[in-house]
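Structure first, commentary second.
A protein chain is absent from this complex, but the other protein chains hold their places.
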Amino acid sequence: MDSLTVTFEGYGIKAPAEAGETILEVAARAGVGIATYCGGHGTCYQCQVVVTAGQVRPKHEAHWQQWPTPDGKGIRVLACQSVVTEDITVKVPIGSRAEEFIVHEMEPLKPNLVDLSRFEPLSPLAQQFVLDLPKPTLEDTVADMQRLRRGLLDEDAELEPITIELPVLRKLPQALRDNDFEVAIAVSDTGLARKITAIRPPAAADSSLGLAIDVGTSTVAVQLVDLDSGEVVGRAIRRNGQIAYGEDVISRIVWTQKGPEQLQNMHRAIIDTLNELFSYLYNEHNAAPDEVIAASIAGNATMINFLLGIDATPIRRTPHTPPATEMPVVTAEQLGLNIHPQGAICVCHPAVSGFVGGDITAGVVATGMHKAEELALLVDVGTNGEIVAGNKDWLMCASCSAGPAFEGVGVEAAMPATAGAVINFDYSRDRDAVDYETIGNQPPRGIAGSGLVEMIASLVEAKVIDRTGNMNADFPSDRLRQSDGELGFTLFEAAETAIGEPIIIYQHDIENLLRSKAAVLAAINVLLGKLDLAETDVEHVYLAGAFGAGLNVDKAVAIGLLPDIPRERIEVVGDTALAGAYLALMSRQAREQAQKTVSAMTYLDLSSDTDFMDEFIASDFIPYTDLSRFPSVDM
Amino acid sequence: MALTAMDIYKQLPKTNCGDCGIPTCLAFAMKLAQGQASLDECPHVTEDAIAALEGSSAPPMKTVTIGTGDKALDIGGQTVLFRHEETFRNPCGIAIQVNTSLSEEEMRERITTACNTEFDRVGMIFDLDLIALNDDDGSLPQAAQIATEVSTLPLMLMSDDPESMRGALEVCSEGRPLIYAAGADNFDEMTALAKEFSCPLAIRSQNLDELYELSEKAGEAGLEDLVLDSGARELNAVLQNQTIVERAAINEKIKPMGFPTIGFVVGNNEVEKIISASELIAKYAGIVVTDLLTREALLAMVTARLNIYTDPQKPIQVESGVYEIGEPDATSPVLITTNFSLTYYTVEADTSAGNIDAWVVVVDTDGTSVLTAWAAEDFTPEIIAKTIKECGIEEKVEHRIGVLPGGVAVLSGDLEQESGWNIVVGPRESSAIPTFFKTEYEQRIAGF
Partner (left out) sequence: MPLTIPKQRWTAEVQTATIGATEAEGGTRTSTVTIGGEQTLPFLHFDGETPNRPVIAMEVLDEQPSGWPEPLAQHYEDVWGDPAAWAQKAVEEFGADLICLRLLSANPDGSDASADQCAETIQSVLKAVGVPLIIWGCGNDEKDNEIMPFCSQAAAGERCVLGSATEDNYKTICASALADNQMIISESPLDINIQKQVNILVTDMGMDLANIILYQVTGGLGYGVEYAYSILERTRLAALDGDRMLQMPMLSIVGSEAWRVKEAWQSEEDAPEWGPLEKRGIIWEAATATLFLHAGTDILVMWHPEAVTRLRDHIDEMMSGESV
């Protein structure tokens, strides 16, 4: 068959294609993310692209549709309904772009979250021992395996009980003899017993590494860690490749219900995402997969099930029971993760429920709120919003569907907190001008979570939008324009941006963002309300998740993302799930605390709670319907 | 003041052992605070805790049972003054008054009519609850005899004459009728009858103070099943007295007031009586006694009672099926939505505000909104396709194009396959329906 080329403008990608493929199929293979909800049936209209050069043929004559473009260049078509028959050039408009899936370097976590001194003595998930075993003699005929055990227990008697994996046992006799009985042994902690998971020449194992992983619905973050010292060697972050199958957990579960191969695809997508992150870290830090002998993972229940290839459907169905809250320790080989094949993969953090996962348990352990006297609130704003309230005596948690807006998914102008992302934003009505700051001081590419919060606060203050988020059609600025039948406010003109297109916030984007913040505030209010606590009783707030350390907490309260709590009590803590995964990687104590945390945690189901619906409506307003609850916010 | 979950939690062992069947002590405390669990379910609770917590858990108003068997009527047991706080408990009983002076034939007919009155609403049958025999000529025992033969409903015996009451009770006490009523004048006789025949007793007074005293005395005499009547008959006084009794019982936990009440419908004509009945139903009457027996009046009363006593947190549903907006014809668009009433009515309002003649196919999702139903798998391509096939829309329109809510665009592909219809993805928000039909719909369907 002829090999054709589809050039994706703006991506620098020339993708090979075969005649008869749709643009969507070619794009998917080439890694160009084009949004689609209907799975290529031509019904959801998400995958609109502009063919700027060349011709395409309709997939179904009867369903064919095409539209003119505003600038008259090319035609607008549905990628899933357009068949490639010749070389073409395609432009993917911002609105049709699935997120970019590039790996980025990540900011370090806050030191107080990953302070290992709280968990001493350390005992990592896997440890390496270099043993110089006595060689067998006629007097000492102890078997290889028992010889190894004896040697290990001489090093550390606490390793008992200890077992060995069959694949390791198969290699053991040869490995001992090849290395003259001087070997490096990796021993992992399964929670119940220790397991010998790797045997190598001592020279080949000059360091032992581990990975701490946060599998988020939208974003996956990984840290490469030296298991001997606890030092973080490298950090990387990337969009979860599963986004192609849906932006939130429910959509993804729905997608896997289409058939067993779809669950397999979903599983593969996260494995691929992780391996890509690992490769990046190995390259950047000169590490080899074989050096990595353990990985500690935190994630919500659905993500963890998909990671292990387990059908998560029960989470979707009332009463939302997850297939398992505690997962067995498995090997890298079983999952296809690119670390030492017998490396221990451990979901160290059990889930509380189908909607409050190990990411939250991890966050609790990282903040230490479960050990403190003071009443603290952990607010983790991800695609799901999770709230934990409590102290050393009790813990209570709830989950709400916040949507991924603050993570930059589903809001056209938004992006993750990477180079070019706007992190500070202030619009001046008098000057009709925007003051801003971007990561890396580059021209803006989009707005990060913290920038979105400040943008909303600033647009309300300038009365571009009212307290319900409705744009004021009479606002006296050219920035406010009608496009595609909807009002939009131009934050940056094309000439100012790095993408050559204006960055516009649309009416529905504002509504999306407000719904996200409303879900979070409502969950907080209901949780506190059930216990007859007032926001003023809260002594410490840990704001985790999508927001960078640059978030102005004053603005977070001004828009009503958080209750009106004295600002000095609010701490922006970033990725607490990753911090928890890191602590669990390094410390058995941290792993045990996570277990205890789960049994002490009371789960409040908001999905059937009418107080929550009421509070949600009350919170879908800036800052909140009952203004007397926000005395410090003046607009 | 009710104890908060936190107050209760402090008294519990805090071990999170789960032996009560609830995972944590805090969750158990919350259930206790809401009256959904009882303290004895915790095997580890201390004596001190029981002493500290028990007082707050006694129900403020007694539930009283009139009659026996399937048709027995439970009244009272209320825990709140306002229905948004929590579902009102036992719906008030509707009692049809039958005067003993009627001829036997008339009496039989009236009782039979009352017993056979029932209405079918939202797939459930609603009927009346009591026959109130009013002793207006001293023939209560004879009437009671007739009623026990004819009536399938429990009885309420209305007489101030203890002798007449005794005669009636001798005939029908096995059916556990309500004795109406003990007043200051016949108190000892009537309470003795209630005891002797083990029947619930209504107390009727001249005023609230007397009601309090008589109720307290009845309690001291060992009677537990009481119904209260303050004696007021003017609507304005009735409302105030009903409210005072209810507040005294629920807010103040004044024990002699902790019983259901009885109210009498007054008025010179049917409409006035319906107004009086509506007020009694809304404002705390445990039994509403009326002489109305027309279908239209009873339909209104039964409906008002159903409305006031529904679970305020349960979503109200519309029936699944095809609905018309404006005057749709065989070419009009077909919108698809769920049967949560607020969802349906929003779609209806927005569509008619856009002056669009349309059909709406309403899918039964147990009264949940589009996104909730989708998340919970109640709004799937299979379920929607089944509704499309069975609701009759295919006979009403000549096209096969359905508009699906934008929030569930993901279903569109499978729905086309399941239903054989062409599916157009509509707007996410109902408010965008008018614009959608003005600017996009024609273009979208042009290809089909």
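Observations, loosely collected:
By letter and in written order, the chains are A and B; residue numbering begins at 1 in each of them.
We adopt the following convention: a residue touches a chain if its C-beta (ideal position, glycine included) is under 8 Å from a C-beta of that chain, and two chains touch if they have at least 3 such contacts.
All values reported here derive from a predicted model rather than from experimental measurement.
When the full complex is examined, the chain removed from view is found to touch A, B. Checked against the full complex, the one of B:Glu41, B:Asp74, B:Asp136 or B:Glu213 touching the unshown chain is B:Glu213. Touching the missing chain, out of B:Thr65, B:Thr303 or B:Ser320, is residue B:Thr303.
Within the full complex, the residue among A:Asp226, A:Glu539 or A:Asp614 touching the omitted chain is A:Asp614. Which of B:Gly77, B:Gly138, B:Gly183 or B:Pro312 touches the hidden chain is settled by the complete complex: it is B:Pro312.
By the touch rule set out above, chain A reaches the unshown chain at residues 466-468, 470, 474, 614, 617-618, 621, 625-627.
By the touch rule set out above, chain B reaches the unshown chain at residues 82-84, 119, 121, 207-209, 211-213, 216, 232, 234-237, 239-241, 243-244, 247-248, 251-252, 254, 257, 270-272, 274-275, 277-279, 282-283, 294-297, 299-300, 303-304, 306-308, 310, 312, 316, 341-342, 345-346, 353, 355, 431.
Following the convention adopted for this analysis, only the chains that are shown with their structure count from here on.
For this pair, chain A with chain B, the centres built from the Cα atoms lie 47 Å apart. By the touch criterion stated above, chain B contacts chain A in their complex at residues 4-6, 9, 14, 16, 23-27, 30, 313, 372, 374-377, 409-410, 412-413, 416, 423-425, 428, 435, 439, 443-444, 446-448.
Chain A makes touch with chain B in their complex at residues 37-41, 43-46, 62-65, 246, 250-251, 254, 316-318, 393-394, 396, 485, 508, 530-533, 599-603, 607, 610.
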